[in-house]
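Note that this complex is displayed minus one protein chain, with the remaining chains in position.
Chain IDs A and B follow the sequence of writing; residue 1 opens each chain.
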Amino acid sequence: MEITSPTFKANARAALADPQLQQALGHIRTGFIEKRAAAVAELPEFERLREQGRAIKNHTLENLDLYLEAYEEKVLEEGGVVHWAETADDARAIVLDICRSVGALSVTKGKTMISEEIGLNEYLAENGIAPVETDLGEYIIQIRDEAPSHIIAPAVHLTREQVEADFRRLHTHLPPERDLSDAGKLLGEARQVLRQRFLEADVGITGANFLVAETGTSIIVTNEGNGDLTQTLPKVHIVLASIEKIVPTLEDASQILRLLARSATGQDMSVYTTFSTGPRRRDDPDGPGEYHVVILDNGRSGMLGTEFQDMLRCIRCAACMNHCPVYQEIGGHAYGWVYPGPMGAVLTPQLIGIDKAANLPNASTFCGRCEAVCPMKIPLPNMMRHWREREFERHLQPTTYRTGLGLWAFFARRPRLYQFVTGIAMRILGNMGARKGRFRRLPFASGWTKYRDMPAPAGATFQEMWAARKRNAA
Amino acid sequence: MAGTASGQSTELPTGPTEGPSVALFVTCLVDLFRPNVGFAAVRLIEASGCRVDVPAAQTCCGQPAYNSGDRRDAAAIARQVIAAFEPYDYVVAPSGSCAGMLKVHYPELLQDDPIWAVRAKAFSAKVHELVSFLADVRGMTGVEAAFQGTVTYHDSCSGLRELGVREQPRRLLRSVDGLKLVELKDADVCCGFGGTFCVKYADISDAIVERKTAAIAGSGAGTLLAGDLGCLLNMAGKLSREGRPVAVRHVAEVLAGMADGPAIGEPEE
Partner (left out) sequence: MSTRDAILGKIRRSLGVHAEDSARNAAVDGRLLQHAPGVIPARGQVSPDAKLVLFTRLVEKTGATTIRVPSTTAVPDAVAEYLRGRNLPAKVRMGDDALLEALPWQHTQIEREKGPSDGHDPVGLSHAFGAVAESGTLVLVSGNANPTTLNFLPETHIVVLLRDDLAGDYEMIWKKLRAEYGRAMPRTVNMITGPSRSADIEQTIVRGAHGPRNLHIIIVD
């Protein structure tokens, strides 16, 4: 997937000026937020579950090697195959290999962000295999040749009108005068078109919300049932999962599942939560004959033992971006790669490098709403700050910015000098601004005054006035 | 000079000579832009029965350095602040973000230094945001102040999420004689200031603050209050640019009965 994170500012500007996008984003501001709040309000144990979720994941991460081994052992016991992939290239090659081994011509896909991360679709297409996205949102963006803009609602940046236009453009075998005037009719058409693809597929690829070490089980969570049709009908099922998806037991998974749908869409449970273990058994009349799990590292093992380890607790619920004032204004594409919003701001620099992704952890006010709603209590603003520290250490920030900050710090560490200089500066500014009380324009402050007036300072500083009062009292 | 405290409270310091000692952390924005807030804070803290002092060796809490990744300068400033303020019983700041920096982040900044880690932890326990100090520590349930008009209140992010400041300002505002408090829609959503964010990502910040000023206008209030001058300068600047007739003040000014002078961004008559 093309990386445009370096042009984040331009991306954001375009997003702010895009009326269709702004209209579509309006649904996030209400829908997701209100629904989550209602679901949380109905579950008195929610806070305790958050504590549990954090504890379970922390314990698992501290012992990730052992749990991965235990998981692998169980998968093999149940007749599955486990593949290990260190890099995106490794993972792509493994998937292609499996597809080729069964002469796969058509492949259906459930929604998996890992496949976006490794650029799987383009790679398969280059190698003569056409993957079909079956999640409605993923299908829509696939036909638009776009990337997802949200990790659970990939097409959230589109209006209904845009989707209708795309369906008409692509589904030319259907009568042009047909009615597609509401979401229901569009969904009905997608259902009809994709049904045949489900039935024809040789290989089905899904992600995994969790991998359960106790039983060698992969868990997928959907509302549509597309993931289930993807993994049940073809002769081969491939699970793509990164190393931190492991949880120890079914009971541990149940704790975190209680947090997931509520945090994501405000449902108590998604419609389909499916636990899959190995290929078809002797007494299974349906199901895949082969079950493969591709376990991907891609930089995550390097996060363990660092100040970024907590990010590996993420369960991809998207609550953070739904509540983020920045994401709400610019949507997901502006972030420039696979993972947007606060979780993207922390994860992206790790996966593609801070030099390319620097804008992401910087474009935050640290309002803290993300951390407040994160079901796994991930300290997102702190980790964004840690990225800024890495940036500072590597001198990646613009020189003017760094110099300005250095100057401020120089004075701030010398109170008497500071008070002397600021006393003069505020007197000047105060005089300049006295008549109107504010500045419409101010040299060196055009970043501010482009959009806002600058209130004029009082003219005397508090320190001066306090010192004067003390002198008078003495 | 615009917005000075002249014509307001120039009485000589006649506060309590007994009671706990409070060191006022003025904050750079209050110091430089609007001293009236500092004087309002002094009056309120004294009214709660404490002695107030303002250590001279204070400039900034160090957030600009800290949030830009410059831990070294931030830690140096932290040590400076702790050394100047730790002799007092309490450290009070009329700002959720500065109080949050001192209380929550100084211990993290200095955690690797065995001596300073201890001092930072002890210091942190003394730090409070102004309104929560009055309500939660001093037990104030009301103030002796009057203010005619409808007021709405914005929850500054750090105060709200780092320090739990939410009910306290509302409770105290409701005790102000003549004041009518209306809730702001999405009061707890960021105003878009975020320190350097508002100039580094000015387009996004503008979109966020526009949403905020629309909500402020929708509340029907004639006055906007909050507990952080950064937020207030941002929102006042946008309201002014949009020509919206809403007066903007720091909540301390209203609670202290010192809201007669020019509002933020307004000239002195």
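Here, contacts are C-beta pairs under 8 Å (C-beta built on N, C-alpha and C of every residue); 3 or more make two chains touch, one makes a residue touch a chain.
If you're wondering where the values come from, they're calculated on a predicted model, not measured in any experiment.
Visitor: Under the definition given at the start, what are the shown partners of the omitted chain?
Guide: Taken over the complete structure, the missing chain's partners among displayed chains are A.
Visitor: Among A:69, A:97, A:122 or A:355, single out the residue that touches the unshown chain.
Guide: Spelled out, the listed residue whose C-beta touches the missing chain is A:69.
Visitor: Quick one: say which of A:131, A:279 or A:433 touches the chain that got left out.
Guide: Result: among the candidates, A:279 touches the missing chain.
Visitor: Out of A:106, A:159, A:382 or A:431, which is the one that touches the chain we can't see?
Guide: Spelled out, the listed residue whose C-beta touches the missing chain is A:159.
Visitor: Could you tell which one of A:270, A:350, A:419 or A:463 touches the chain left off the display?
Guide: Looking across A:270, A:350, A:419 or A:463, the contact with the absent chain belongs to A:270.
Visitor: In terms of residues, what is the contact footprint of the unshown chain on subunit A?
Guide: So the residues of subunit A touching the missing chain come out as 24, 27-28, 31-32, 43-45, 48-49, 52, 56, 59, 62-70, 72, 77-78, 84-86, 90, 134-137, 140, 153-156, 158-160, 163, 182-184, 186-188, 190-191, 194-195, 198-199, 213-217, 223-226, 228-229, 232-233, 243, 248-252, 254-255, 257-258, 265, 267-281, 283-287, 295, 297, 301-306.
Please note the rule applied: only the chains that are shown with their structure count from here on.
Visitor: Show me the residue ranges of subunit B that touch subunit A in the complex, using the header's touch definition.
Guide: That would be residues 1-5, 10, 12-13, 26, 28, 30-36, 38-39, 54, 56-60, 62, 64-71, 73, 76-77, 80, 157-158, 161-162, 188-190, 192-209, 211, 233-234, 236-238, 240-241, 262, 264-268 of subunit B.
Visitor: What does subunit A use to touch subunit B in their complex?
Guide: 9, 12-13, 16, 325-326, 329-330, 362-369, 371-372, 385, 387-393, 397, 401, 405-406, 408-409, 411-415, 418-419, 422, 426-427, 430-431, 433-438, 440, 445, 447-448, 450-463, 465-467, 469-470, 472-473
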